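Removed from the display is one protein chain of the complex; every other protein chain stays in position.
Moving on to subunit A:
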Amino acid sequence: MSSAIPLYFRFLISYKDFRMTSILTYTLKTLPSTSKWALRFSVRTLSCSSQLHAAPAVQTSSKKTLAKPNVRNIVVVEGVRIPFLLSGTSYKDLMPHDLARAALSGLLHRTNIPKEVVDYIIFGTVIQEVKTSNVAREAALGAGFSDKTPAHTVTMACISANQAMTTAVGLIAAGQYDVVVAGGVELMSDVPIRHSRKMRKMMLDLNKAKTLGQRLSLLSKFRLNFLAPELPAVAEFSTNETMGHSADRLAAAFSVSRLEQDEYALRSHNLAKKAQDEGLLSDIVPFKVPGRDTVTKDNGIRPSSLEQMAKLKPAFIKPYGTVTAANSSFLTDGASAMLIMAEEKALALGYKPKAYLRDFVYVSQDPKDQLLLGPTYATPKVLEKAGLTMNDIDAFEFHEAFSGQILANFRAMDSDWFAQNYMGRKTKVGLPPLDKFNNWGGSLSLGHPFGATGVRLVMTAANRLRKDGGQYGLVAACAAGGQGHAMIVEAYPK
């Protein structure tokens, strides 16, 4: 729940910047036809023999593969997302399952997967629409998946989609299923605002009241303040602190300046715009919104100038804080979906997978003072688990909740003192090189629909590896509750 910036405030700015953003050419990458896949497939099998491992894969680079003996290789066949939009824009009249449906339909369309092949569906979401609390199931039914395919919904704050993906990995690795769809959805344009507890209690009691007398006596207890609505909490439950506030304190703890934060945010927007212009954001599937135009691209990318950004007032710690609307991720609507399979199943179905999903970890720490340091803790753990080092990673995809959060994580990873005193390590984790870091933009610029971001991170890592010829990607994210996640994505050999 990175964007806890008051909605109206956020919206004001984004609207302004939205106009500033010139309309750019958008190219939707055409999809490889099945025949091309088949061709590549045969090439791949040929080179298989040269591998030392028993794994049926070959590596284009000299690095070893992370396949483990007696563990199924799990692959991403394809992953898509509908464009991520600022809350309160084109998706605002929809319901969460509508967005999830669109992502699922997009996945179906792009992969041509026979519906009956899908064993299971898992979706992540954070703020639940009470009518569709198992949004995975509602969306799957509506997207035309078989009603024989079970579905469940998971929640783990900003790493809900990561949890959906790793749950899928677990199910496949355990041999229970071969084909699982994982995804995530968030609709921040509409959130459940409830009656107050007192009002709810009264309404429930009224339901049970049998006689007119009982009802009247209940009604007589009504007070005007019962009508005060209850908004979904934007604050951490355990500490009552909003995430932006915590991010501001985190930035201050690591002495990250306002300018540095603005610069990083600007970088994110510039890179995202470049990626958008160059058509690199190929995970996007267009979405024809009922009653509106077809949405084809993200609308939160708004490269500005440092001068413009410097004018904004702090959004959380007033009047001297450093986190502003311009250097935070914004409230976003969006959904994503990914087709995950056991490698042999994918090959048998004739697919050319995009990447392997390898080792992953979840971490958690103090939700007050280390709320957003998940990546710092998760990164060394997942590298160790995979037997890799920082140098082995060709593409880093970190979730950008706030500029300050990313930069604080950098400082923490670059600090021996922090490593020794808080992580129980002898030396620092080390900095990810910036030229390999979120090269196609990040949550700050592309947007961050809480439940859906994880899939975007993995797909971006996979797509970047494919484009640049790298082998390993590292995905990391922080989440409310002081939790974090990291996963190694390995490029599928070409």
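Just so we're on the same page, a contact is a pair of C-beta atoms (placed from the backbone, for glycine too) under 8 Å apart; a residue touches a chain by one contact, two chains touch by 3 or more; residues count from 1.
Please note the rule applied: contacts and distances are computed from a predicted model.
Here one chain is missing from view; checked against "Proteasome subunit alpha type", "MADS-box domain-containing protein", "Gamma-secretase subunit APH1-like" or "enoyl-CoA hydratase", UniProt names that protein "enoyl-CoA hydratase".
From the set A:Arg137, A:His269, A:Lys381 or A:Arg411, the residue in touch with the chain omitted from the display is A:Arg411, counting the whole complex. Annotation: of A:Leu141, A:Ile317 or A:Met390, A:Ile317 touches the absent chain (contact as defined above). For the chain missing from the display, the contacting residue among A:Lys297, A:Lys368 or A:Lys385 is A:Lys368, taking the whole complex into account. Seen across the whole complex, the unshown chain contacts subunit A at 237-240, 245, 248-250, 252-255, 317, 320, 366, 368-370, 408, 411-412, 415, 417-418, 421-422.
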